[in-house]
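Worksheet: the structure to be examined is printed underneath.
The complex is shown incomplete by one protein chain, all other protein chains being positioned as in the whole.
Right, chain A next:
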Amino acid sequence: MLSCKHIVDLGTDYLDQELGFWKKTEMKMHLMICRHCRRYMKQLKQTIAMLSRWQLKQPTQEQLEQLKSKYQQTVSEG
């Protein structure tokens, strides 16, 4: 029997389809009866979605201008 702690531990393997047939089946059954773990899996997906949308760093105006003039210069000569 998988405990809730096991389910939490297998979250990424489950999402990436890396679990074998029986583990996956066990996990699905656990998720059917346990709302806390169901919520955890939902929250894990939300966490990943947030991270992928997080524009942690935009170029500064100065960096951008520098690259644009380098680009214009190089490509027009090319």
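Rule of thumb we're sticking to: contacts are C-beta pairs under 8 Å (C-beta built on N, C-alpha and C of every residue); 3 or more make two chains touch, one makes a residue touch a chain; residues count from 1.
Basically, contacts and distances are computed from a predicted model.
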Hidden subunit of the complex - UniProt protein name among "RNA polymerase subunit sigma-24", "ABC-type quaternary amine transporter", "Glutathione transport system permease protein GsiC" or "Spermidine/putrescine import ATP-binding protein PotA": "RNA polymerase subunit sigma-24"
Touch residues of chain A, complete complex, unshown partner: 3-6, 8-9, 11-13, 16, 18, 36-37, 39-40, 42-44, 46-59, 63-64, 66-68, 70-72, 74-76, 78
